[in-house]
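Missing here: one protein chain of the complex. Every other protein chain is in place.
Chain nomenclature is as follows: A, B and C, assigned in order of appearance, with residue numbering initiated at 1 for each chain independently.
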Amino acid sequence: MTDEPTGLWLIGARGSVATTAISGLLALRAGLTPPTGCVTERPEFAGVPLPGWADLVVGGHDVVDTPLVKRAEQLADSGVLPHRLLGAITDRLHAADAEVRPGYHPVTHRGSQAEAAGRLAADITGFRERHGLARVVVVNVSSTEPPVPATPEHDDLAALEEALADPTRAVLPPSSVAAYAALTAGCPFVDFTPSTGIALPALDELARRERLPYAGRDGKTGETLLRTVLAPMFTARALRVRSWAGTNLLGGGDGATLEDPAHADSKLESKARGLAALLGDGVTAPLHIDNVPDLGEQKTAWDHVSFEGFLGARMSLQLTWTGLDSSLAAPLVLDLARLVAAAHAAGQVGALGALAFFFKDPLGSDEHRFAEQARELYRWAGELT
Amino acid sequence: MTDEPTGLWLIGARGSVATTAISGLLALRAGLTPPTGCVTERPEFAGVPLPGWADLVVGGHDVVDTPLVKRAEQLADSGVLPHRLLGAITDRLHAADAEVRPGYHPVTHRGSQAEAAGRLAADITGFRERHGLARVVVVNVSSTEPPVPATPEHDDLAALEEALADPTRAVLPPSSVAAYAALTAGCPFVDFTPSTGIALPALDELARRERLPYAGRDGKTGETLLRTVLAPMFTARALRVRSWAGTNLLGGGDGATLEDPAHADSKLESKARGLAALLGDGVTAPLHIDNVPDLGEQKTAWDHVSFEGFLGARMSLQLTWTGLDSSLAAPLVLDLARLVAAAHAAGQVGALGALAFFFKDPLGSDEHRFAEQARELYRWAGELT
Amino acid sequence: MTDEPTGLWLIGARGSVATTAISGLLALRAGLTPPTGCVTERPEFAGVPLPGWADLVVGGHDVVDTPLVKRAEQLADSGVLPHRLLGAITDRLHAADAEVRPGYHPVTHRGSQAEAAGRLAADITGFRERHGLARVVVVNVSSTEPPVPATPEHDDLAALEEALADPTRAVLPPSSVAAYAALTAGCPFVDFTPSTGIALPALDELARRERLPYAGRDGKTGETLLRTVLAPMFTARALRVRSWAGTNLLGGGDGATLEDPAHADSKLESKARGLAALLGDGVTAPLHIDNVPDLGEQKTAWDHVSFEGFLGARMSLQLTWTGLDSSLAAPLVLDLARLVAAAHAAGQVGALGALAFFFKDPLGSDEHRFAEQARELYRWAGELT
Partner (left out) sequence: MTDEPTGLWLIGARGSVATTAISGLLALRAGLTPPTGCVTERPEFAGVPLPGWADLVVGGHDVVDTPLVKRAEQLADSGVLPHRLLGAITDRLHAADAEVRPGYHPVTHRGSQAEAAGRLAADITGFRERHGLARVVVVNVSSTEPPVPATPEHDDLAALEEALADPTRAVLPPSSVAAYAALTAGCPFVDFTPSTGIALPALDELARRERLPYAGRDGKTGETLLRTVLAPMFTARALRVRSWAGTNLLGGGDGATLEDPAHADSKLESKARGLAALLGDGVTAPLHIDNVPDLGEQKTAWDHVSFEGFLGARMSLQLTWTGLDSSLAAPLVLDLARLVAAAHAAGQVGALGALAFFFKDPLGSDEHRFAEQARELYRWAGELT
């Protein structure tokens, strides 16, 4: 499948991560930048049949109108994109804009969620046909949603579809409407956010019925990445972690969203699950996310790890991570599009646990240790044909 | 071999690491402490035929007279040993003192180095016989030596032995005299320091001739441990590390020794080799070791990593490690004694590359990545019988 | 007044700060320790007529029974007191225990708050008479209370006393009952905590009527100390602070109390007021206090300051403070006892704004800049006679 034209459809296409991914793809395709941060360009993936940069066509949904060029300029001011790149890709960014359609938003939508999903699916299939694409991978990079209370319909596809048809109900959060639409349009789905998205039994049922693969969730790009690398070290050395406290300072769109504690909860939950999976219970692990607008796209995370060694000796490790979140996320979005496209071409179905490497809260896998995730990823990719 | 009586002979037996290892062994044997920090007590080693805590008997060489009890009290004041433990093990520390013999020191020695080595070897065989030990593992935890200029005798055993017999020469540094003595006494050797020790072709020749295993060198317990865990993360994520600057503040005996730039060079060289092996050349990597006596046994290391991501984005990671060096080293010394004893019992010969997990500058292995080292260690241990 | 016998009556006498202050006073008096951390031993206070260490007699209230010797042992295990000191002062700690009386606790008390205050005051006057003390300074170092809703009685002494007499009401929080009792017993009062304590108009009225001085509140010992030192630097250099984020990790008794968000609020409020006073509004300043029990008496605070310089350049400062809270607080408690005793001897009345140097939320002063507070303190002390 290496050179089949492949679509990348971004939910949240005008956000920071999406704009960076689109700009970067244009730059890669034009040979203007090396593929730093792109995992699929590592030697381990030589020979894996992945779509090339030139094979990827971009479109998406968003609920705001800001042109991509304008977002890209803001990102350049924040150090995410080089100023001198912008000029070279302006025209192509305008072209990409033409493929962004209005997303689903509960506040403005009228009618049933089934209708909404139908409209979203039609946008995607139209895109696929217009560009003659072999397949379209839908990737959710829209704003984090608050956790959603469970209802029985989430566990059963038939019940879910009944509820979706009811114009008086809104049984799914927008991220799950998007996942539902993608699957009904015959597209594999990737959830890069901590939102509910595809992580419902009823949607897993749908994916299996439609014989589609999917992957998620919550891209692992900063503090959690470090934790999944460092926690196994303490374990392998038989050192006892007593507490692992974390503070995240972030600005940008994600900072503003997570300022609302309801939205932050999704993120904190997915982070906490990971630490417990790595170190077991009994570790004191306070965790905060603070919106600090002046940091712009920069995320600064401070972690303080207190651990016990031989004869009860007390020691500590502190970490300060200063990352540009979108710079870290965007190449992974491109990697995931390529890998999930290849999985689809290879006929894989359901949650792709082998992609746990990319996620804070991996679907289809219980493995949080980074090195083990990497090994599994390489093994899996090596078997794609 | 699980329950054969086994000797642990420490070169530098009155130093911080040795005193902590001895005190900890006594505490473990008496069930006064859990085996935190002991890798060989992890589930991965269940079933591996290792000597038990009760099977280990301790002796060693040192060039100072300070009684172990006095060193142990100093370590308690520094937070390395719990004050309340001291009372419980005082008698047994006095007993251990009786097995410490004067080490070889070029300044006080008269005669050839062959005579010196003969005397050291006799101390070790006497110890083995006195206690009816199946074998004795000799572990070097003496003060770091300055790097040693190469001479042709280092490459050839016959030439070396000729030079050793010459009372006008001192062809080997003390650590290598100790290694030579261990091998001639039929004992496996572990080099926990960055000194030359056994890392000479002529001594490898001797080990092979005597069919003895050995392991080294320079215990990996702090900054370098973190580096071998974190550097592979940057690589796996295709992030480009531009600089990795480090500063180490340490007091204690090791701080005083390393204050002398000649001695620090051994340490800095072994650290630098590791980073280049992990990240390739082209990384700016200034590194300092400062003696800060008021820190006592505490070591504080600060690392600043600057890296480049997608589209040239500039990011950084800072680490501050606050460790008690001897608390980190001592359980590994016990682990190494057990593992090398088992390797000897299993008839293994030469550099044990599978023990790279424990060392900054692994002998018999080019692998510096921590996760890969751990996997290799488990595999190797699983095959011991 | 230099050598008049003076009482130091501690509310919360069995807590960490109090136990450290008492142990330290005994050690100072016995010449077992230098007066590190004692501001009043600096050259600036030479010649100021303060009571000497030997002139201070200690007693207090608490609501728990743990003997001081037991608390002192726990503090030694935490690194606050040297183990070897304990033996030397055990007898004197037992003697101090005899002067600790049951404090007022709303849950166990029966009757009006006036009766409670009467009993507390009688304990203090009994102590003063028993020891022939010229005066007793009452210092509140009890657990932090939650903020208290305002009621009209807090603003007017007559109305307050009426409410106090009503057995169906509990118009004052315990810290204010203690302050009321101190004043009615004719004693100056110091509030080392962020609790309401004496900071009510009605109690200020009472202090003035009784011609008593008082000082507060919330001892400035860590993160806030640094902030009042560093914020003026940014101002003097015309640098624009955009955000100042802080995280505090603490164990110990105070950690447990502040785990309850209601109690933490007092502390966070007093910290926030200080930052706004120093830098004006418009600084994003998220602040967290986390209970991390394994840290014991250690407090670790991380601050991240983001600031703007010439031509909008973005820069940052990070701080990690690792302090032993009680070690920092205890000598200041002794300093305050001496200084407030001297103020009382000199006939000063009302809030002692010149002691702002010691407090996060200074009563009687709007000055938060550390250097200016120091200058004012020296000036004021120089005028005491």
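Methods note: a contact is a pair of C-beta atoms (placed from the backbone, for glycine too) under 8 Å apart; a residue touches a chain by one contact, two chains touch by 3 or more.
Note that the structure is predicted; figures quoted are calculated from it, not measured.
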> Which of the visible chains would the unseen chain be in contact with across the whole complex?
Replying inline: A, B, C
>> Using the touch definition from the top, which of B:Ala245, B:Ala272 or B:Val349 touches the missing chain?
In response: B:Ala245
>> For the chain left out of this view, which of B:Ser143, B:Thr196, B:Thr300 or B:Ser365 touches it?
In response: B:Thr300
> Looking at C:Leu324, C:Leu355 or C:Leu384, which makes contact with the chain not pictured?
Replying inline: C:Leu324
>> For the chain left out of this view, which of C:Ala95, C:Ala158, C:Ala346 or C:Ala371 touches it?
In response: C:Ala371
>> Touching residues of subunit A against the unshown chain: what are they?
In response: 79, 83, 320
>> Tell me which stretches of subunit B touch the chain missing from the display.
In response: 242-243, 245, 247, 249, 284, 286, 288, 290-295, 300, 302, 304, 306, 308, 314, 316, 318, 320
> Contacts of subunit C with the missing chain: which residues?
Replying inline: 20, 23-24, 27, 33, 35-39, 41-42, 79-82, 85, 225-226, 229-230, 232-233, 236-240, 308-324, 327-328, 330-331, 357, 369-372, 374
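Simple rule for what comes next: only the chains that are shown with their structure count from here on.
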> Given which chains touch which, is the overall layout a line, a ring, a star, complete, or other?
Replying inline: complete
> If you average the CA atoms of subunit A and of subunit B, how many Å lie between those two points?
Replying inline: 44
>> Residues touching two or more other chains, restricted to subunit B: which are they?
In response: 79, 320
